[in-house]
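A single protein chain has been omitted; all remaining protein chains appear in their positions.
Note that the chains take the letters A, B and C in the order they are written out, and that residue 1 is the start of every chain.
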Amino acid sequence: MSKGNSKRGVTRRPSKNSSGDLEFVQLLTPQGEPIKHPDYSVNFTDEEYRALYRDMVIVRRLDAESLSLQRQGELALWASLLGQEAAQVGSARALREKDMVFPTYREHGVLWCRGLDPILPLKLFRCVNQGSWDPESHRFHMYTIVIGAHALHAVGYAMGVTKDGKVGSDDGEAVIVYFGDGASSQGDVAEAMSWAAVFNAPVVFFCQNNQYAISEPVERQARIPIYQRARGFGFPGIRVDGNDVLASYAVTRAALDAARHGQGPTLIEAYTYRMGAHTSSDDPTRYRVDAEVEAWKAKDPISRMRAFLTQQQIAGPDFFEAIDEEADKHAIELRERVLAMPDPEPVSMFDHVYPGGSPLLDDERAELVRYLESFESEGVR
Amino acid sequence: MSKGNSKRGVTRRPSKNSSGDLEFVQLLTPQGEPIKHPDYSVNFTDEEYRALYRDMVIVRRLDAESLSLQRQGELALWASLLGQEAAQVGSARALREKDMVFPTYREHGVLWCRGLDPILPLKLFRCVNQGSWDPESHRFHMYTIVIGAHALHAVGYAMGVTKDGKVGSDDGEAVIVYFGDGASSQGDVAEAMSWAAVFNAPVVFFCQNNQYAISEPVERQARIPIYQRARGFGFPGIRVDGNDVLASYAVTRAALDAARHGQGPTLIEAYTYRMGAHTSSDDPTRYRVDAEVEAWKAKDPISRMRAFLTQQQIAGPDFFEAIDEEADKHAIELRERVLAMPDPEPVSMFDHVYPGGSPLLDDERAELVRYLESFESEGVR
Amino acid sequence: MADTLTLGKALNSGLRRAMEENPKVLIMGEDVGKLGGVFRITDGLQKDFGEERVIDTPLAESGIIGTAIGLALRGYRPICEIQFDGFVYPAFDQIVSQLAKMHYRSQGKVTLPVVIRIPYAGGIGAVEHHSESPEAYFCHTPGLKVVSCASPQDAYWMIQQAVASDDPIIFLEPKRRYYEKGVVDTSLSLDQAYPLHASRVLREGSDATLVAYGPTVRVALDAAEAAAEDDNRSLEVIDLRSLSPLDLDPVYESVRRTGRLVVIHEAPRTLGLGAEIAARVTEQCFYSLEAPVQRVTGYDTPYPPARIEDEYLPDLDRVLDAVDRTFTF
Partner (left out) sequence: MADTLTLGKALNSGLRRAMEENPKVLIMGEDVGKLGGVFRITDGLQKDFGEERVIDTPLAESGIIGTAIGLALRGYRPICEIQFDGFVYPAFDQIVSQLAKMHYRSQGKVTLPVVIRIPYAGGIGAVEHHSESPEAYFCHTPGLKVVSCASPQDAYWMIQQAVASDDPIIFLEPKRRYYEKGVVDTSLSLDQAYPLHASRVLREGSDATLVAYGPTVRVALDAAEAAAEDDNRSLEVIDLRSLSPLDLDPVYESVRRTGRLVVIHEAPRTLGLGAEIAARVTEQCFYSLEAPVQRVTGYDTPYPPARIEDEYLPDLDRVLDAVDRTFTF
């Protein structure tokens, strides 16, 4: 039979964004100069600008302290947010109190902005518990380590928001789910996007593309920019400079507002960089070169904001120094609290397996209690 | 803090294609008139045109016979392809011999075109085996019932084709995977598309959108046309009139050729309709109205092709009659063979659990043999 | 009030009542709405409770359980239907790593009252993936509870109890028993109904004990009947009902009297529930057992083509054969 033929008319390999180009929303240059964007802007008071800076400095300082605690053997692991402060603080500050957050294991900056006690993630990483905070208290769900699984939880939650009649006006509630570039490959994340589209769920997919999933560069996950994934499901996707706290704020705010007003989901790709190792167990020198890290240093989210504040005379050396001091204080307090943190009681391992309890577990608990007591009576073997 | 703002600039609810519009590739109108398409065409000999018609008539006839066998209790179940003959025959005839097919459970038309014995799926649906044909003999994999799972198998296979150096020239091999509109929601299918994009695999995703996943209309799976899903992964998607055998052929041929030449994956959405029930267990009157079915009858793939052949004087009543007779003969033969089909031996249930065997299974087999023999000696209890 | 209902209809009525009792109860799954599910267990519910409460979902099992978790976090009580046993595996991570563990991980701050209904097991002459018995996977998973009903009365009450429970529950429905009829007493209150996580002696006996659940309960009862008539043997029959946690005290009590135990299930033998029951009963009744616990189960093969499933599935004869073995050991 004869051949069909076609002009396929679709670019097969859209040229990948380099981090330097402008195929993303940016409101501050790496040098801290404000730039105009046709669709997005912010209109902060000086106080608010300073508050964003403060958040970023404090979360970076707490992060550094946590890493050092890990190095000293006080934590089993630490997943550093270094380099991602703007994406996290900008997006988190765009949330309203009633909005709900579903984080990964790296959203310490978001956690801080939601007002949770910054010690909480350290309990998880010290392995005294499993990140067991109350998700409702600050509307910030527990961390999720299984990549992508929580995206479905976020969408289900958002479906519930709709059912509760809490979308469709400026009083509406929105949901945001954080995940990484690597997570974008998981079936669960794709299913979450499908469901969000079909149910027009009030959810924002916030993907921090920090260029790596452990050792694998983002090209292993996608051959076109991740924000474009949304097009295939029928909702908007947008890329923002994730090292620009103002742009991160503006883009997230718009997406959350669209969601709460009933316009459905948005995918935001925050283009950023993981400056540190994947976790304290990782050795990034095995898979990336210094030059790359150096290039990203020039786009640092905090120095950029500091330059902006200085240039705009919103803040000066005294302010910066005061913030650094405040951050140090927080860090010292964090350290002290970690050092004082008790281990859980062994028998607590039987608590909360079932809300309704289980006689089997009661027996096993009794078995362990008896066993542990046998050492007390007879002395350690 | 102040609100960010944006013109979002993305249509949130692209208007859904009605089956009547032309947002798809069509080379034959429902009345059988040839129409030109800027990108796709076919150039068949009369003989080839007639062969396509013959395929469609035969697979429909075999399908009807199978359904009737099911109604008479000879099959446990039947998944009818009625209405989807053009999508299946058109796409299957676009394949080259070396190309590899991964079907669902409904691709009896593709199976026929690949030259497999049409009795094979009836063994599966009679439950004498599980569709146990040799995938390599006609380069047609076994049926897959678990929705979407085989999409990953197809992509892996296609990655192997690349590894074998069998892409990049006109001698290249391609892989095609069939799935339904419902399957497009499965995480496995999304992962398959991710992988295909990242590894530039020589695979064609052929989605027969027959408008329903059992009772659920396609709107439950996607809010924009399914072919657009590919855009999010960075490869082309295209919709074809799945009731037009010529268009189905041309579009598939082009996609297969792109794949074999190293241009990577394509998603084809064949827009069609499941004229019958989902399976013989289903009752479609519970979820769809007669008027809809009637409207689709007017687009029937076989009468369309028959009109074309008549109008173009490629074939006349004698030919059509001869084909109908041939089809009847095949159907009668199929029926006879089903009626003569023996049940498997019970102990065969232990065969082929492991290529390497297992002493545990040997013991269990011996146990069953002994047990069955005990009846022979003592008479049935 | 007592009605005679099929097991399937009893489930339908129980679901209806659960939805009436609590507006937070949702039903979600593939084809559960207009179609009423492929087995019609949710028949009529979408019509009466609306599309907001009876949700036809996209075709994605991980999505069904994952979004149900999210809905539960928001205060809803989702009942998920998995269309057939063999299609639960794409949701496995959401079930065993997410649903099962969130209460524990949160130290009790989060509860997820999600029920997962699964028409399960074989005997209906179906094609592959439609006849499996996956209960052991779930019973081995701490944080899940697992139950199976074997009569219309239990179906009606157990589904309501499962929905009312704050535990995540896998609710296994013996699909080949959907059409069996029985009397259902609908006049009780939930508290009065037989407890969800308790096994139950269905027939008293003194010579040997049969333990079954779900579809094999009928097999056990028939075997006991036959043994009484043909062999003059008195078999005690216990319906486990709760597969996790197991309620084995009645089994121990029984075995201490009979000295003989046969466990019957359709799942493959290796690491099927029979293994756990054998291990525990042997430990608790070591000096009472006259013979090792016998297991009458599916074999350690994938579920075979249905034309030979009768030889795969435990039936009356295989049960009686095993009882004989406990006497001749």
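Rule of thumb we're sticking to: contacts are C-beta pairs under 8 Å (C-beta built on N, C-alpha and C of every residue); 3 or more make two chains touch, one makes a residue touch a chain.
Note that this is a predicted model, so its numbers are computed, not measured.
Checked against the full complex, the one of B:93, B:126 or B:141 touching the unshown chain is B:141.
The chain not shown here is touched by just one of B:26, B:84, B:130 or B:209, and that residue is B:130.
If you put the hidden chain back, the residue from B:174, B:198 or B:368 that touches it is B:198. When the whole complex is considered, the residue among C:154, C:300 or C:315 that touches the unshown chain is C:300. Touching residues on chain B toward the chain that is not drawn are 129-135, 141-142, 146, 149, 151-161, 163-164, 187-188, 191-192, 194-195, 198, 351-356, 358-361. Seen across the whole complex, the unshown chain contacts chain A at 76-77, 124-130, 145-147, 182-183, 185-188, 213-216, 220-221, 281-283, 286-287, 343-346, 348-350, 353, 358, 360-361, 364, 368, 371-372, 374-375, 381.
Touching the omitted chain from chain C are residues 62, 86, 89-90, 92-93, 96-97, 100-101, 104-105, 128-129, 136-137, 139-140, 142-143, 244, 246, 267-268, 270-276, 278-279, 282-283, 286, 291-293, 295, 299-302, 329.
Definition applied: only the chains that are shown with their structure count from here on.
Comparing mean CA positions across the assembly, the chain most remote from chain B is A. For this pair, chain A with chain B, the centres built from the Cα atoms lie 42 Å apart.
Shown for chain A are the residues in touch with two or more other chains, namely 187-188, 191, 194, 198. Of all residues in chain C, those that touch two or more other chains are 57-58, 60, 62-63, 90.
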